[in-house]
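Only one protein chain is missing; all other protein chains are in place.
As written, the chains take the letters A and B, and residue 1 is the first residue of each chain.
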Amino acid sequence: MEELTAFANFFASAIRLTAPIALGTLACTISERAGVINIGIEGTMLFSGFTAAVGTWYTGSPWVGLLCGCAGGILMAAILGVLAIYCNGQQIVIGIGINLFGPGLAYMLMRALWDTTGISPWLEGFGALEIPIIRNIPILNTMVSGYPVCIYLGILAVVVMAYLLRKTAWGLRVRAVGENPHAVATLGVNVYRLRMFAVVLGGFFAGMAGAVMCLSSANVFVNDMSAGSGFMAFAANQFGHWSPVGGYFAALLFGAMSAFRMRLQSLGVATQLTQMLPYVATLIGISIAGARMRPPAANGEPYAHPLTLPRAHKRPQGPNQPLRQEKEQ
Amino acid sequence: MKAGKKMQKILGLVLALAMLCALNGCASTPAAEEPAAEDASTASTAKIAVVFASSGLGDKSFNDALYAGMEAAQADMGIEWVYSEPQDDAEYEGLLSGYADAGDCDLIICLGGSQSSSLENVAPNYPDQKFVILDAVVEGDNIRSYTWRDEELGFLAGLLGASLSETNTLGFIGAHDIPLCNLGAAGMIAGAHYVNPDCEVLVDYANGWAEVNGCYEIATSMHEQGASLIYHTASAGGLGILNAGSEQGFLTIFFDGNLNADAPETNIASAIRDFPACAQEAIQDVIDGNFTAGSIVKGLAEDGLYLDFEGSTYEIPEDVMATYEEAVAAIKAGSIVVPTTIEEAQTWSAE
Partner (left out) sequence: MNKSRLRLSLFSLALALVLFGFTICLTGKDPLSVYWAILVGSFGSLKGFLNVLAYMLPLIMTGLGAAVAFQSGVFNIGGEGQVLVGGLASVIVGLLSPLPAPWGYLVALAAGFLAGALWALLPTLLAGRNLASLSVATIMMNSIAALFTEYIVKQFFQREGASNTETVVVNEGSILPRFFPSTQFNYGIFIAIFCVVLVTWFLYKTPCGFSLRAMGNNARAMEQAGLPIYRRTLLAMCISGGLFALGGSIQCLAVYKRFVMGFSPGYGWDGITVATLAANSPVGVLLSAFLFGMLRSASISMSLSNAVTTEMISVLQGLIVILVASPGTWTVLDNLFYRAKEGIKARFIKGGKEGAAPWKN
């Protein structure tokens, strides 16, 4: 019984630690399924964490905060989307730019708003949601009930997205666009709009991840609080073979490893070594599963928008020399 | 060859531009900044520069404490002060030498142990500039170092925890596994053993200065393992511990800054290191002209440390308070010397 309780506690801790990473992973998955790599999850999470904090602070309601967080995520994803899809940008580099830009902007606004770059005021967090019947069953109550609402929402989002991607026409198109956009375009589908929607939807979930990070147990926004979970999400997506459910379990592996190492205090192993656990596990996992890993074929490859082609009557030799023509004008 | 020539042209252009800017800047900046500096010196007030730690203002902790202290000093002593908030550790050296170059600061105060190596590089170049570093020891003829015997705070936390505990288990969370954070852990283990030799202290690290969620989970896991009171030196991460305590009903002691009012029922006290007093002491010495270099260690005996119970509604039993007062007196008198590393603390016993 004691072991069971300990396991239930460990499980609950893992689920809580997983929540923001899993949502970030979902964001990566949707975006990459459509062929756009989003490595800017880290910056997006910090920015949306900030917007979520602002929303909650103004209204006192975490729900408004959650919406504001999603909006912040959408803003960052829109920057990536417009530049990567409509302007043929290099996706990974834009993502890295977002990792600089997002937090910078957040801290800048934070200073304008609260005159600090450290910590936001205390926020109203999501309370724990006790599920009626389960709350009375001994072990299950810790494992299933009692998480903040936003964590349930995150799991729901994973399930819904898994269904949408796998079972609907829209999902089929998204997946196809990540594999071969040219083929999809010949069927009369607007590749750009589809990709843009997927990226923005990803941003929505990344924003949710930021909000969950702030409002589930911390109830405060702290400078640099994501501490690399955006990168973990990026890794978990690949580890989970670009599927929402797989991604969730990959993120859960991180969460479980972290929760596990937090229970090793009395062992006396050097803390730096136990803290390496999640990273080393991923590395080994990738080296084992690596051979079977197959990313979407068109992942990271831009599908040139007509707007990025120079106009016909002033197109000189090469395809990519727009500035020379401006001079001729 | 052709490309090379083009490159040359471009380089030339860039260099010319740079020169132009340099000339322009040289001509105009000193003029723009000089008057302010002169005003300061004619008013014959001391000018103090503060370089905060990179965790930044608004940390509800030591940066904010020093800020408040400097504001108070400005009101009381009539000093003038400027400050900067570095974004990361690589900026310290530039900021320190920047203030030293300006030459109009009577004293430069560096906050935080992470500035020590930068100060070590800068200070010898400006022998006439006085520096104060808080929370680290740096050798130098123009540097005064203030450090705190953080282990004494840990001792008191461990003592209170062990006295109040029914589970014989306490928890300690540090930001990183570094000597500075471990002072608290060492003290806590010693303090717990002082009251109850069987009391176990779980020690873990958040691996970050802003790990609020991580600290929340570590605290939760420690609580599951029976820890009845959790103390920390985890900077902003402590907020997560505070939250976890008030949600799950275990006791906490916050470190660096009084947040008792934020969780009055579970946060029984806040451990305070009196940064402002030290800064003001140094400033007063500069004003009076008797600034001396060297290392000053503050502890309970010097009133540089104390546990602040104000704002907490938790009732500590009389007998526990009696033990506490006794220990404080003993530490002040020097009859209890608290160990500074975890290894020493494991085998430590009070005489």
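As a working rule, a contact is a pair of C-beta atoms (placed from the backbone, for glycine too) under 8 Å apart; a residue touches a chain by one contact, two chains touch by 3 or more.
Because the structure is predicted, anything quoted here is derived from the model rather than measured.
Engineer: One chain isn't shown here. Among B:Ser114, B:Ser163, B:Asn213 or B:Ser312, which residue touches it?
Structural biologist: B:Ser114
Engineer: Which of these, A:Met1, A:Ala112 or A:Ile133, touches the one chain of the complex that we don't see?
Structural biologist: That would be A:Ala112, which touches the missing chain.
Engineer: Sort through B:Gly94, B:Gly249, B:Gly294 or B:Pro317 and give me the one touching the missing partner chain.
Structural biologist: Answer from the full complex: B:Gly94 touches the omitted chain.
Engineer: So that we can see where the missing chain sits, which residues of chain B does it touch?
Structural biologist: Residues of chain B in touch with the missing chain: 3, 6-7, 10, 14, 18, 21-22, 24-26, 28-29, 33, 82-91, 93-95, 97-99, 101-102, 113-114, 116-117, 121-122, 124-126, 135-137, 147, 176-180, 207.
Engineer: Please give every residue of chain A in contact with the chain that is not shown.
Structural biologist: Listed in rising order, the touching residues are 39, 43, 79, 83-84, 86-90, 92-94, 96-105, 107-109, 111-112, 117, 228, 231, 234-235, 238-239, 270, 272-273, 275-276, 279-280, 282-284, 286-287, 290-291, 293-295, 299, 305-313, 320-326.
As a working rule, only the chains that are shown with their structure count from here on.
Engineer: Using CA atom averages as chain centres, what separation in Å is found between chain A and chain B?
Structural biologist: About 34 Å separates the centre of chain A from that of chain B.
Engineer: What residues of chain B sit close enough to touch chain A in their complex?
Structural biologist: Those residues of chain B that touch chain A are 55-60, 63-64, 85, 177, 200, 202-205, 207-214, 216-218, 220-222, 224-225, 236, 239-240, 243-244, 247, 262.
Engineer: Could you pull out which chain A residues touch chain B in their complex?
Structural biologist: 6, 9-10, 13, 16-17, 20, 114-119, 122, 128, 213, 216-220, 222-225, 227, 258-259, 262-263, 265-266, 270-272, 275
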